Each structure stands twice: as structure tokens, then as C-alpha cells.
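Questions regarding the structure given below will be posed in turn.
For this depiction, one protein chain was excluded, whereas all remaining protein chains were kept in their positions.
Lettered A, B, C, D and E in written order, each chain numbered from 1.
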Amino acid sequence: MAKCNRILLTGAAGALGTLLRKEIAHMATTLRVSDKADLGSASANEEVVQCDVSDAAAVMEMTRDVDMIIHMGGVSREGSWESVLQSNIVGFYNVYEGARKNGVKRVIWASSNHAIGFYPREQVIDASVTPRPDTNYGVSKVFGEGIAQYYWDKYGVESVSIRIGSCFPEPVDRRMLTTWLSYPDLVHLTERCIMSPRVAHTVIYGVSNNDEKLWDNWMAAHIGFHPKDNAEIFRAKLEASTPEPDPKSPFIAAHGGAFASMPHFDD
Amino acid sequence: MAKCNRILLTGAAGALGTLLRKEIAHMATTLRVSDKADLGSASANEEVVQCDVSDAAAVMEMTRDVDMIIHMGGVSREGSWESVLQSNIVGFYNVYEGARKNGVKRVIWASSNHAIGFYPREQVIDASVTPRPDTNYGVSKVFGEGIAQYYWDKYGVESVSIRIGSCFPEPVDRRMLTTWLSYPDLVHLTERCIMSPRVAHTVIYGVSNNDEKLWDNWMAAHIGFHPKDNAEIFRAKLEASTPEPDPKSPFIAAHGGAFASMPHFDD
Amino acid sequence: MAKCNRILLTGAAGALGTLLRKEIAHMATTLRVSDKADLGSASANEEVVQCDVSDAAAVMEMTRDVDMIIHMGGVSREGSWESVLQSNIVGFYNVYEGARKNGVKRVIWASSNHAIGFYPREQVIDASVTPRPDTNYGVSKVFGEGIAQYYWDKYGVESVSIRIGSCFPEPVDRRMLTTWLSYPDLVHLTERCIMSPRVAHTVIYGVSNNDEKLWDNWMAAHIGFHPKDNAEIFRAKLEASTPEPDPKSPFIAAHGGAFASMPHFDD
Amino acid sequence: MAKCNRILLTGAAGALGTLLRKEIAHMATTLRVSDKADLGSASANEEVVQCDVSDAAAVMEMTRDVDMIIHMGGVSREGSWESVLQSNIVGFYNVYEGARKNGVKRVIWASSNHAIGFYPREQVIDASVTPRPDTNYGVSKVFGEGIAQYYWDKYGVESVSIRIGSCFPEPVDRRMLTTWLSYPDLVHLTERCIMSPRVAHTVIYGVSNNDEKLWDNWMAAHIGFHPKDNAEIFRAKLEASTPEPDPKSPFIAAHGGAFASMPHFDD
Amino acid sequence: MAKCNRILLTGAAGALGTLLRKEIAHMATTLRVSDKADLGSASANEEVVQCDVSDAAAVMEMTRDVDMIIHMGGVSREGSWESVLQSNIVGFYNVYEGARKNGVKRVIWASSNHAIGFYPREQVIDASVTPRPDTNYGVSKVFGEGIAQYYWDKYGVESVSIRIGSCFPEPVDRRMLTTWLSYPDLVHLTERCIMSPRVAHTVIYGVSNNDEKLWDNWMAAHIGFHPKDNAEIFRAKLEASTPEPDPKSPFIAAHGGAFASMPHFDD
Partner (left out) sequence: MAKCNRILLTGAAGALGTLLRKEIAHMATTLRVSDKADLGSASANEEVVQCDVSDAAAVMEMTRDVDMIIHMGGVSREGSWESVLQSNIVGFYNVYEGARKNGVKRVIWASSNHAIGFYPREQVIDASVTPRPDTNYGVSKVFGEGIAQYYWDKYGVESVSIRIGSCFPEPVDRRMLTTWLSYPDLVHLTERCIMSPRVAHTVIYGVSNNDEKLWDNWMAAHIGFHPKDNAEIFRAKLEASTPEPDPKSPFIAAHGGAFASMPHFDD
């Protein structure tokens, strides 16, 4: 049974958006998909809207008659300040203004581990820690979580901020033995965020059931996220194909991995 | 092998008492069952005592020659102040006085999630939080936990205060997807409370291994409670038969559910 | 300028009540004083009501047309269970029911350090700790704080629960070097509780600015309580007149002092 | 003795900027003052730069050869999203990029209590709490603190984020009895932030030594901020001239006061 | 694939050393085993070094050309102060000096639950608690953890301090239903400590997946320790063969069991 009348999925042409377009369609009577890139033709039960989130008027239109938004749009990794600003700050604000004015009840969106990327590996954290972003991108996620909290406290728009680890078909480097989020686990997590009777503003780490863990989701236990995949099965393959990292290099020393040591993007 | 020479089970005619009368009989050489209601005739190894816990002298007699008490007596849901007072305050005190004077070593009793019923759903809690009772009934449980702590600190009577969620044969509303305690899990929990070599005064949440959780039992890990049931298997049925709650209604917004919004009982 | 139209002061014939009757009169246009004992004739601006708090109907009448209640009534030290029950449980509930039904906006009342009396001296605590009552009396204060929280969460009646240390004209034993609350500091604290624009349910320790401290009021900093007296000036006198305690005796080892080791009152 | 060779003070034409222009001049050999508004002619030891912080190139030039920045520029209260975006997000980023590229060692800036404005009055907080912004303006401060943490962790630029309460010549409403920061205390705090041998990224509440407190600066004790003023001396005047607030109105119920209840600025 | 070129295993003639000699050989190209007792002849890939850790020069030699050290040497239970001093303080220091000067990157060593043995059973703890050692032996482990932290902070030598519970082929008393660490789980834990890309200084409790737990390893989740054995399967056997303990006897009341009540060894 569909949980919602209409769900809007932004960033539907991206890697995760493409996945969710297919896998969460069953959760809504109508799935409205959007992206600034071409999305092909609409499937049954789909509405396709081409839209750049930095265009406030277009976003206001796109969010009309929507119950929930799965916001995967915006830039999904470190980029120039200008691109982060337009997509993840201006565009993000537009999405929440659309949600507020159009009476959308819940926004589920892709925050990132890069909002807390400077914590050292030996410090396991939960959702209560002070942000330590590692990039322009990470700062935009701190901004986003601030907006999500504000729209809940002031306007009653619910949010789940998912601090996604490394969401790939399979882990591609040794850090992902710890940070990997499998595609099925992302789908499961998204479903739980839709199904939950009340989320207020909940911050949850999006990470599979890997043997090695940096993030403790006890504060989001009400969501019912129980990931099933485990990056450990890729260990032999990854250790054979990638060099052993120095424990003091930021790549392994910081939660955010390489982002915590990459030079400023615009330099 | 029986763990105790004699266990007293109060409230043995109630729903949970009836269950435990049958399921924990094997833990004691003699099971003394009591209630103010009729309990039928005694089974093998049973002693039957009809007793109203508000009668101090009768309780003193009933608690003689007992090793442990499973106290399920008293009112088990919101009621008039007078009924709560007589059963859960006066009666409860009588049980502890009986335990103290008769040298009972441990009391295991039904506290309730309504002792903390005003926490909001998005806040997962453990046993260290300040009580936020939602009813006269909930306040009586706060009183009870105070008594339990006091009798341990001062008189060395051990207690386990079980903050029971929703103990029913199966979940009957959507909130119970989160708060359900199955009958087998209650039995298992009671057994662990009896078996534990030392409990001092331990507060533990009585809740099954549901996907959605509000209560974190890490502080009671020494008890060894590992529930096996999961309300999730009833989800489809419950969602088909019950309406979707408003995330801002107390029914779903508060740990205590409907109790947190019901009008004062005596009004 | 008076803060309130009418304040009700209960227990006005007791030691602290007599003090407050005189010292907080200026905070209200009318001060209604009550006690089960005789209160003499009414001063200017006073109304005198003789009332036993265990009489629900009389309390309902007494709390009519009142803005705030300073509840100093009830038994003020360990007593028989029956006396504690009638005064501090039944009577206390009556006061809150009167407040709720009569629209009283705030109750300021005498909780006690005996609600946490079993903490050891070497553990400094704040208002977030789990109660550890040391007597029937202490348990009644745990009950009272539960009621205060409940009436705020559910009915919007505000409360300040003052965990009074040892309120005497001057300290009379060595423990009071730590726990003493001077009369002027009690008056000041009561005034702050009346003046504060919002208290919700606040728990605050009522203790002077003694050199030795067991209780940290950081969580109640919004009240603006800044005690000025210090028991230290009585040290020489007390050390000359009282024997040095054994550091392992409950008298000095427990926050609650002698209460933590006195035998059960009814034995 | 001057602490720095050159300090840049932005927002020098604003109320606080005008104050600091005069009062911290002695801390640097040269004080470079800037604003987008006219600043008049330069005093001795002053350099005057007219600059809009949203102009990246101009900011890069303005931050050259500077030891520390006192960043008071940007919008200082709730405004349209567009104005907040240009001044407090784009402009703020420009300032930190200038600091990074020009080797400025420390930025001291005006964050705000509106970054945590939705905490309720009865909850006293320290600097570790999750942000709860109350306005567009408050969200821009959450963004700013994220930038400050990031530039410390990644680039070694130090920051003090001062969550200013209500900085006025004297308190003008009842909320400011709690949130007031006097001019002398702001000057003292700014001096301590300049003098401190190491601040890394420190968050500190900018509030005077008022009797009523919502914010606990224990985590910033290394800064040595010891405010001397106390809003309490204005109580009689304020209570005479302003109405008593309802304890449930956001004006007094939320740390952020009226901001927590004002409608969206752009509506 | 071997994780290390050369691992040094000390205490290789002891019970746990003998186990690890066999089971972790595959983790290194060369396993150097040492003990003060005779170790027999070297297996393939082994180097055998007879060495008393209290001999600094010998330890310096023994730690040459080593990547990691598994330090199981020293006295493994309460002993005379002189023996604890020579083995677990002087000898322990020698091992770390060898590690530092020879560029060993990681030390994995047998700390003990006796470093925290005086916590009461009803208090479940994590790795952040203040040490409460129960014996000379326990104090030597507190010393060892201090050294491990110091060598990481100052010299960059990594460590895992494993607070081992009760590591035996099977549990031999009732306390071990809670504290047992099976041999396979010790092997698995040691492997994870070797494999982890970065450990800095991590403290982890070495305990199997027993139903009853006193220790919460959430702070070491990055290690990926997932024990599989459970002492519960031995319950019936142990309860049949050992007497039921008094809940107030130190044997069961303290984390450290009998150590918490044994008289001073040298008396």
C-alpha cells in the first residue's frame, strides 16, 4: 500500500536518484521525479519535472501538491564554492521554502558524513556532536541541517537528515570497509524515513552494517533502520587491490577520508 | 532447577499475572499466587492467597517466607486518583514493608513507560532520564521507583523496576509497532530478573525487539534481557486496519501515547 | 510593586511559613495564608484560611482566585508513613488539583535534599540525577516532583521544586556547614521563583553560598538565585561544640545526613 | 602594548562596530576599519576601507597584511533571505577566504544567540548543544560557525564565534534582563579574544553577568571572559515600563525571544 | 595475506600466548615469540627469543625490526608487589621504550577488567570511566594504559589496551557467565586489532557475546570486534556445580569479582 499520495524525488538523474526512482516508486501513488538533467520519459505513476533547484520559482511550482520530498538534488561531492552555493545553499533553501509554502509534511535529504568529517577515526560519534565539516560541501550540509531544524521548530516541516557515508554499488577503497552504504540499505533507510509516523528533525547516519563502525545511530532508533549489508565481504579484494594506508594520513585518520586533506577546491 | 524456594506472584488474576502464573512456576519450588479477585484452586506447587494489597496486615502475612516477589498487582492503567492511591501507592508501600520485614530478597515489579510518557518520540531515552509521567498512573510508578531505590539503599531489598511498554498478545494499534512487549518476551525478562545474581535496583524497559525503538536498555545489560519478538510482522495488518496518525498528535508524538493526552481521569 | 494579585502561602504556621508570611507579603496585593494550626488574626492585605491539606474540598476552595501558591504545608521531616501519606501525598495532590482546576499559574514548593539523600558526599550532583530518597519523607518528595512535572507537561501548571537543604536560623551541626540555607537566602530564592517570567518545572537546590557544596544549580541559572550567606562563619563555633564525625558514618557520608541511617520510622 | 600589528574591524559603521572602533584601537598598531557605509575620515593609526563583504575581490584586498579580523559586518538581525545570503553567507565566506589566503591568524566574529534561539528558557545550555536557529539570520550563524570550525580544522585559521545575546547601551525589554550584553562587557570580551594565546575554534556566549542566565560558558573558560555588568539594576525600570509576558509566549519561552515567533521575513 | 612483516608475541609460553602463537601466526610473515620460560623450538616462520621483560637491554634487542607487538607477557593475575612491579611496570615500560626506539608502529596488549574492578555489577560501563583498580595487578594495568596513551600522544606509537575479562577454555564459575572471553573470540579480537587501519590508543573490553554484559564497547566500534561465543550455554552446568552467590558479596557485586575482596597479597 502506498504511504503517500505524491512523493517528489529530486536529483533523480544522479546515481542515488536513479536508484531511488526505481525502488521507492511503490511508496507513493504518484512519484514526481526531477533533475536539471534529462530524466527520460515518465514511467507509469511518474511525473517528470526538469528543474534546477537554484530557480526559486520553478522549485515553488515543483513542490506543489506533494506529501513528502526525497531531496537528492544538489552537488553530491566537493566542488567550487560557487557551485556549492547555488545548489546546496540557495537551491536547498528554495526546496524548504517550497515545502513550507506548499504544506509538504516531510523532507528526507542527503546530508553527508562530510558534515562531521574532521573527527578522528578513533572517536566513534553519535548525532549529538558539534559539526566538523571538511569541505565547502561539508559546510553546505551543516547549513542544511540548520535549515531542517529551523523549519521543524518554527514551521512544523519534518525532516530526516541522512548523513550518508559512501553509497556505491560496492566499496572501492579501504575506507569504505567502514563507511559503505549499500544500495539496498539506502533503499531500506529511505523507506523507513517515509514510513515513520513522526520524525520531527532526526539526524541519522546512512551506513551499512559493516564490521567497523564510526557512527552510532542510537539516537535515531525510532526510525527502525536495520541495515543488512556488510562491507567486510569485500575486504580481501580491497586489500589485494589497494595499498595499506598510513594510520596518520588523513585518508584513514579522519571520518571524512580524502576530503579532510584535499586542498581548497578553488585554489 | 528451581531458582527459589518460594516466589510470590501478585496480581495473578490479571492478564499478565495469569501468564506468569503459568510460565514462571518452574522457577520456584512453591509459587504463591495472590490477587484480590478469585484465583481458582491451587495447582501443584501453588499456594493461593486472596488479598487486597491495600490491606497492610494481610500483605504482611502474604509476604512471609518468600524469597522473591513478582509484583503485578495494583491498577494497571489510568484510573481515578483514589484507586491509584489505594492500589499503587498505599498497596505498593505495603508490599515493600512486607518484603523488608519478612526478609524477602528481591522484588520484580511492573513499572510502566507512563513514568516517562511525556518524552517526545524523536528523543530516544535510557534509564537515566528524569521522569515525565503522563497520568496519575504514571506518577504512581515514579513513586514506586522511588520506593524501590530507597529500600535498596537503606534496607538492602533488591528490585527490578520493569517499565513495561505495551504487553499484549499482539499489537493492536500503530504505536505498539514501537512499544509492544510480547508475552514470551515478558516471560523471558521475568526469568532473567529472577536468575540474575545481583540486581541492586535496576530499571529496565520491557519491550520486544521491535524495529522501531524508543528505549535503550544499555544500562541494564547485566540482566541479560534479549527479546526475540518483533512487532514489525504485524505492520501490514495494523496499517490496513488503523488510520495514519498525525505526527503532531500526542498519540504518536509522546512515548506514552494516548495517556499523554487523555483528560484528567476524575474530571 | 506587587508581582501577583493573590499568593497563597500554605504551612504558614510552620517555621519557614512564618518567615515567608512576613517576608514575601510585599510580593502580592493579597497574601492568603493557611495552615491546619492556628494562624492568629490577619494582617493588612492578608486572608487567613485554616485548612488541612488532606481535605480535598477545603483545598479546592482555598486555591480559588489565586495566582501563585507557595506550598510549605505538609510534614517537614521524617514521620510515620500514615502522616507522610496524608500530608505529602494525598494533601500534595489536593493542592495540585486545586491549582489545575482554579487556574493557578505557578506552584513553588518545599521539596527536599532527602529526595536525593543517598548520594555519597564525594559525589557532587546537579538536578538531573536519579532520585535516591532516604526516608518515607524523601519518597514523598520524589512523588511531589513527579506530580509537578506531570502538571506542567499535561496541564501547563508551572512549578519550582526547591530541594531545601537545612533551613535554620543558623547551622546547628557540622553537616550544615555544607547544607545550610539561611533565612534571608530562602526569602531571596522564593522571590526569584515568583519573579521569574517562566519556570516550566524547574528543580533547584535551596542552599546558601557555603564554602562546601554538594549541589550544583547550573541547570536552574535562569532563576537568578544568588545566595549571600555562608555557613563557614559558624565553623569555629560548631567544631568546638560538636564531635568530629567518622567519615564513614552515614551522618556525614550521605547527602541526607542522619536521615540516611535512621531506622524506619514506624518500627 | 599593542597585541597586533594590524587588526581589521569590519562593520565599523554599525552600532557595535562604532563602539569597538573606539575601544579596541589600543590593541593594534594599526586599526583598519571597513564598512559598506561611510566611515568618515581615518583617525590616527587608522586605515579606512569602504567595502561590501559580498565583493570577493575587494574583501581579498581588504584582508591583506592583517593579523586578526574582528568581523562585525553583515546583517545584524533578521532580514530577507537575499540580504542574509549576500551578507552573512557569501560575504562571510569571502572574509574567511581572505583570511586563509592572506595568512590572517585569527577571526573574532559576531555569531548570535539566534543560532540556538529555539531552546526553551527552562533549559540552560552550554556551547556543545545542537544548533536550533530561529530565523534566516540564525541559520546564517550556524553556517558561519561551520565555516569557522572548518577553517581551523583544515587551514589552521583560528576563530572565536561570539554568540552575542542582546548588546545595547541598556536593556530595553524584559527578556534582556537575561540576555543583555553591556558595551563595556563586549569590549572586555573582544580584548580577551585578541589576547588569548590560543583559541583554536572557540564558541562563547556574549552575555553580561546578569542574575538570570541561560548560557553557561564553562567550555570557554580558557578565554578569561569575566563580565561585570548586570541587567538586574534595570529591573524596576523595565517592569514599570513593559507588560508582564505570558510564560508560554515565545517572546519569553524561547532563548531567541521574539525571533522565535516572528513570521518568515519574506512573507 | 600476512598483515605484517614481523609481529612480536611476548608471554608466548603462557596460556593465552600459547593460543595466539598458533592462531595469529598467519598474520605475519615472521612471528617472533618470546617468554622468560622455555618456548621449545621455532616453527616455520617463527623466531624464538627467551627474554625477561624486566631486562631493558634484552627487550630493546627483542623489539628490533618488529612491526607490531602482541604483549601478553608479565604477570597475569594478582601477585606480590615486587613481582607486579618488575613485570608489569618495569617490564612494561621496557617494551614501550623498545617500541619507541625501534619504530614499532603498534602495541596490542593485555590490560584487564581489574583496572576497573571496583565498579558495582549494577553499573554497566564503557571505556570512558575513571579507573577503579582492585589489586596491585589492577593498578599495574592503570599504569599500562597511562603509558599507552602517553606513547601515542607524544611518540605516535599506537596501542590497543584490551581489558580482558576471564579468558579460559570455558567458564569455570558463575561470574564468568558475564565476564568470559572465549579463546576463539580472543583470537578474533587480536586479528581485528592487527587489521585495523588506525587505532591511535583504543581501550576495548575483551569479552564474549554473553547474555549478561557489564561492559559496553561502543567507543571501540571502529575496531570491528564481533564476538560469537556466549557463556550462557554453560549456565546449567555451572549452576549445578557451584553455589549461588550472595548478591552483596564482592565476588558477584564487583566487576572484578574475587579480586575486589582478596586480602593484600603481601600480607
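Here, contacts are C-beta pairs under 8 Å (C-beta built on N, C-alpha and C of every residue); 3 or more make two chains touch, one makes a residue touch a chain.
Values in this document were obtained by computation on a predicted structure and should not be read as measured data.
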| item | value |
| --- | --- |
| Option touching the unshown chain, where D:A200, D:L238 or D:A258 are the choices | D:A200 |
| Sole contact to the chain not displayed, among E:E46, E:D67 or E:D134 | E:D134 |
| Residues from chain C at the interface with the omitted partner, ascending | 120-122, 124, 174-175, 178, 210-214, 216, 232, 236, 239-240, 244-245, 247-248, 252-253 |
| Residues of chain E (touch criterion as defined above) contacting the omitted chain | 81, 85, 89-90, 93, 97, 100, 115, 118, 128, 130-135, 138-139, 142-143, 145-147, 149-150, 153-155, 260, 264 |
| Touching residues on chain D - with respect to the absent chain | 1, 105, 156, 158, 192, 196-202, 218-224, 226 |
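Keep in mind that, in the parts below, only the chains that are shown with their structure count from here on.
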| item | value |
| --- | --- |
| Touching chain B and also chain D, the following chains | A, C |
| Per Cα centroids, the chain farthest from chain B | D |
| Length of the line joining the C-alpha centres of chain A and chain D, rounded to whole Å | 32 |
| Two or more partner chains touched - positions in chain C | none |
| Contact graph of the chains (line, ring, star, complete, other) | other |
| Contacting chain pairs - touch in the sense defined above | A-B, A-D, A-E, B-C, B-E, C-D |
